[in-house]
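Take a look at the structure set out below.
Note that one protein chain is taken out, while the other chains of the complex remain in position.
A and B are the chain letters, set down in written order, and residue numbers restart from 1 in every chain.
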Amino acid sequence: MSDLDQNHINTMTKKAVAHAAAAEAFIGDEERTDWHDETLWFVRHKRDLAVNQLPEWEQLREQASRIKDHTLSNLDKYLMEFEKNALTNGVQVHWAVDAQAHNDIILDLIKKNGVDRVVKSKSMLTEECHLNPFLLKQGVEVVDTDLGERIVQFRDEPPSHIVLPAIHLKKQDVSETFHQHLGTEKGNNDPQYLTEAARQHLRNKFVESQLAITGVNFAVAETGGFVVCTNEGNADMGAHAAAVHIACMGIEKIIPKAEHLGVFLRLLARSATGQPVTTYSSHFHRPRAGQQMHIVIVDNGRTRQLGRPDFRNSLKCIRCAACFNTCPVYRRSGGHSYHTAVAGPIGAILNPNLDMKANADLPFASTLCGSCTNVCPVKIDIHQQLWKWRQVLAEEGFVDPSKKIGMKGMAFVLAHPDLYRFAGKMGRWVMRAVPGLVNNKLNLWFKQRDMPAAPKQSFRDWYLDKNKHSLKK
Amino acid sequence: MPGRETILNAARKNKPAFIEAPPAWAEGASIAPEQLTQKFIKTLESIGGKVIQCNDYDPIRAKLQEQLATGRFIANTIQGLGATSTEVQTNSNAQSLEPVEMAFIAGTLAVAENGAVWVYESQLLNRLLPFICQHLVLVVSRETLVSTMHAAYRKLDIAAEGYGVFIAGPSKTADIEQSLVIGAHGARSLLVYLVGGTEI
Partner (left out) sequence: MKVGLFVPCYIDQFYPSVAIATLQLLEKFGCEVVFPLGQTCCGQPMANSGFANLATGCDNNFVKNFVGVDFIVSPSGSCVLHVKEHLKHPDKEKAQFIREHIYELTEFLIDVLQVETLPATFPHKVGLHVSCHGQRGLNLSSMSELVAPEFSKPEKLLSMVAGLELTKPKRVDECCGFGGTFCVFEEAVSVKMGKDRIIEHEANEIEYITGADTSCLMHLEGILKRKGSMVQTIHIAEILNSDLVPFKAERS
């Protein structure tokens, strides 16, 4: 079994492997890692081409950021305004404090309506709440209709990317999966052929479905409506075909006004894939005749994050995944190495809020290069928050104790110039005299890198030598 | 509803001090009026759509007649093109619409920067129609062209009807190795007729 297979299994069985170990397993297949890196870099490149066509890009980001800052500062009022207008529109509104409440509400609606065929378009919130496994336990099978999500669902894997759920897979993998589940021709790896097979398969699911679950990209307080964006058209196929439509949204999806959609829709697809806009931007306000429309508004830790001044602006996120695509670590470690529904840099600042202990590794899975912050269309200071989460996690005791001991020792030496000079001199002497002490397997630097040469003189020694006469005076 | 109060109270308690909303977006003239048509066509073609410019409805009527002659299920929802399809009703279900080969639908306005066309529910007759049809034809007046989404939202009342949608190109996916495939779940092709001068 390859390391990669092992990695998949670990992911599937929810045995969380810390990011560094999972990343090492991922990189074990270097050719695939290179492909993953190049493919996502290409998406970043397409984003660059798209945004450079708009001279006003940076002002747009600023505008979006300010709208979101404003919204968060008035969140309770906008939620109430949204609820009131949605109710007037004939939409039923539900509130879920956490993942369990969210799942219970949906199960209840499924039971009340006597439904057994459910389709779902992409919703990272339902992933975060682990809705599918929950419903499956209750005997309800949910069919994910986004192509990428359907692929990973067949494989019993979580999505590895919030916009491109199956980006960790090659077409050969998809071909094999479809051969097993849809009876496609073995070895036919043509994406066109495979997509067509999924189209036929899912058309039947849409036509038969009784209940459709969708996510929400934006919910507009002043109108009580919500917008769902897809390229495939699967959210609409589901929502318009089924007798019951349930839209699930985190409380942070609210924007105040319809005019603000102009700002966000201009940013979203360009940031995500480099498209000028998604193929479908669907605006739902009222159920169609004879249809039930429900909105589930979910907190699940978001108000807690709102109360953390250093981290609250992570709630501005519009889930474009631009930070994934630009992140040199994400591209070389794959989404599953983040062992959470939302991976990548944004996931690394959102998930510690959900569970500090389980996700303490994530803020360290970054070089703090800052590229994520620069591509973010709503100007979340992602890399600064990664740094700040490290402080919180260390403070709360979620960092490896041995690391803390090492850091304490280092801090002590560096705070005492004489000790520092002695240690430096000794260190360099040891490296020259007994290189094997440093150049060994226990030294992670040395595993794939040579140590720097150890000069006899430090700069300080040289400086003192050079200035011995003048300094004496 | 205890969840509601819990969430709203927590939001009230934890939100930061009030921050003013920014002034509405002031549109810079990023696309000159005389370039709107070309920009729209170029953009829509770059995302897989096709555009035909015409002075009146005649070429569209001809296209509809040609399609009807094939004997397949062709749905027309535009009164200006002739009789609308009686098979397409607001409450037509997915099963009955699944065989639609081509649908002719009028749009409200077109956006030059991204090739999107806005369609209200009343123009669709049935919400499912533009998605479930194999091929989609949208008819929109050239006069309705706006430069950006900001301008589009200023003209639209998104809550005027129960549903409305921006459609920009055919359904597509790149979920398998980022290879672009046209025709994921929705229409396999999109043809937009840009009609000069004539109101629909």
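Rule of thumb we're sticking to: a residue touches a chain if its C-beta (ideal position, glycine included) is under 8 Å from a C-beta of that chain, and two chains touch if they have at least 3 such contacts.
Computed from a predicted structure; not experimentally measured.
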item: For the chain not depicted, the shown chains it touches; value: A
item: Residue of A:Glu24, A:Glu176 or A:Glu208 in touch with the missing chain, whole complex considered; value: A:Glu24
item: Those residues of chain A which, in the complete complex, touch the missing chain; value: 19-20, 23-24, 27, 30, 33-34, 37, 41, 48, 51-52, 54-55, 57-58, 326, 328-329, 332-333, 364-371, 373-375, 387, 390-395, 399, 403-404, 407-408, 410-417, 420, 424, 427-428, 444-445, 447-455, 457-464
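As a working rule, only the chains that are shown with their structure count from here on.
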item: Chain centre separation (chain A, chain B; CA means) in Å; value: 30
item: Parts of chain B lying in touch with chain A, wherever the complex brings them together; value: 1, 3-4, 6-22, 24-25, 28, 30, 43, 47, 90-91, 93-95, 98, 111, 113-116, 121, 126-128, 131-132, 148-154, 156, 158-159, 161-179, 181, 183-187
item: Contacting residues of chain A [partner chain B, same complex]; value: 39, 42-43, 54-56, 62-63, 66-67, 69-70, 72-76, 79-80, 83, 89, 94-97, 101, 145-148, 151, 164-167, 169-171, 174, 191-192, 194-196, 198-199, 202-203, 206-207, 220, 223-225, 231-234, 236-237, 239-241, 251, 256, 258-259, 261-263, 265-266, 273, 275-290, 297, 299, 303-304, 306-307, 309, 312
